[in-house]
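Left out: one protein chain. Kept in place: all the others.
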């Protein structure tokens, strides 16, 4: 995505052009269980960390031998490797991600974005602490890039949890340091990423936590931070049809009622939530 | 298709196994505007000339980026190049034929057949005269093969009409002689195939005509033969959903009411018909 | 994603014994009326069809008192994942059916259900009466999706009309009477309740949904009859909602149908409250679809409530 972005919402939202655009895959990499697509999107604007795009393959989408995909799917922008480009981290979990993971360099896709409100980088003097699980590490990569670029010298390694070694290869996406935990102990800490988080917070509670991952992990992080009065921003997931506030389908319950995750999120403050266990989020 | 066929309807119908089978494309040839698919179908039985099969690609059928194809499509068996094999001649006229024309050697397709009642080869001493138009030449190829094999020494060349030179390349499918007419005069006779037929009948009316082609051509052939009291068998087309009598969708009007073309045809006697202009046949 | 219809495991007849209105069936998959002609299929496939018969019971195409030619072609229009048909109930009429079809259908290896339709209550009564004592017939299905020629209204769309019809024919036979509901109704649940109260033994649903398409060239209606009925995958979600609603409101056994292509779809309808599931349009894509669906269903049952291939992996 290119350079002259208009941002709103305290700099947490880069506006998207209103039409979906035909973008082109320029590189496809495999990181263990994940696929990284590098996409040329010359008309796009650089996303803020935590923002996402709605993606659909240009061919064989809206039908198929099975039933779906029909609607586009939401993916966090994982990195801006160069102006007019974006990277996405994908895991094949269903028909849409399966189709997108098949794309090769040269293939076209439809892209709408960047969308949503990203992370608030104002940490009020607290040290940023990144905690991610599974494919949820995607927005943490661009966040870490940005924090590193803005000169956060004491940037702690991102804490990343994975199921097993093939998934843990995703950690390579984070270029400025990561500590890994795996459920099966095959790589790094044997256990949950929240255990690493507890360790870090025990060491120094003056942190601003940024988290993204499966609902159960996010909920554990939220509860942990609430207990310790540590501010936390959570990038949530929910089923989305449109990504720009049109369908009211992506709501999650907050203390002040349902909010549309696509326009009022996907990053929410831990304080807004009773729970991060979103019904139907699927992972 | 392989060897031990059970036939019924006076030898004009080889029974089909009741399930659709996964067959494999073993060769794809291009004849000008047409594609010939050679298919390995070891469980199949050899079709009688005029019989057809319902085909669907094994992948990307029943959905797709556009709307269709969803149902299988009907294609005349054009040749039995070897036991357990069949050849089909295809023209890309819509989503189904487009998809099938894309298939390459090694690709799988679903095949149900042979279906329907083929041509009656008993010519009562009359000389067989084959007249085809466009993709309708397909069943005439296998018919000609069979007539030649059964020693019809004086077999007249098949009379074939095409739009233009690229279509006229389809004539190569007929291995035992053909005379070509084209609408634009680029190959062979400049004019209609019915003009060649008139010539032939003028020469010797003791013919048994076998015809397959677009509705307007079939109707011209039917009327011509009716006028001259020449027996004619017409292989018709109509929109088919099932191909085996289940849906009642493929009816054509005959003098004795509607008949299902897939079980009572596709070959009908000229005498059965008021007209061969079938509503919705599409070509 | 697994491909649809790999044809795996359909060699043996799937065993999922099911009782429906006292009739013992090998498995719960039957055909939708008018979507399989066992006599024509036998002409195409010979005895092999009988040996591998795809359904646990056979529902014949709608029979009317007088013979019908059916609608003018074209009668079919393909949709994304479906079909619009305007067949128009061609059939040989009651006498023709009794003379020509019934003897042949009686030789099928499975119980026979006869589907009938009349344009007045008395016509329906006459049809029911004709089959009331026939040993070859295990049950009757009333197709009530047609307009009553007297009132002009679709009988099956109206609870009162449906009740009167069922009351009229109920005393005529001891055989199970299945009422086939129309989905083109404001409240199929209310019609279902009326049919139950009037003495129906079972209900079947859904019939096709009114639809149409234009000829891409002439921009006039494509179908000879103008409009037709939509069936196939494209109606599946609508069928499931109607089946669930009807199952909630009556305690009769249900024959559910609408867009079934795979065992998973049949399982959805059974979970929504059906006893049997019918395969219609999918048989056009594969004559043995019914058998495959039954086999896939048996496989799902073996897996128990395991997530199986359809459920996505978790992170």
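As written, the chains take the letters A, B and C, and residue 1 is the first residue of each chain.
The rule is short, and it goes like this: a residue touches a chain if its C-beta (ideal position, glycine included) is under 8 Å from a C-beta of that chain, and two chains touch if they have at least 3 such contacts.
Quantities reported herein were computed from a predicted structural model and do not represent experimental measurements.
When the omitted chain is restored, the residue from C:125, C:146, C:197 or C:238 that touches it is C:238. The omitted chain makes contact with chain A at the following residues, 6, 8-9, 13, 15-22, 56, 58-59, 62-63, 67-72, 110, 112, 115, 238-242, 244-253, 257-258, 260, 263, 278-280. What chain C contributes to its contact with the hidden chain is residues 77, 79-82, 84, 154, 157-158, 184-187, 209-214, 216-217, 219, 221, 227, 230, 233-234, 236-238, 240-242, 244-245, 264, 267-268, 271-272, 305, 307-308, 310-312.
The working rule: only the chains that are shown with their structure count from here on.
Work out the mean CA point of chain A and of chain B, and you get 56 Å between them.
One finds 34 Å separating the Cα centroids of chain B and chain C.
Residues of chain B found to touch two or more other chains are 59, 62-63, 67. Among the residues of chain C, those in touch with two or more other chains are 3-4, 80-81, 233.
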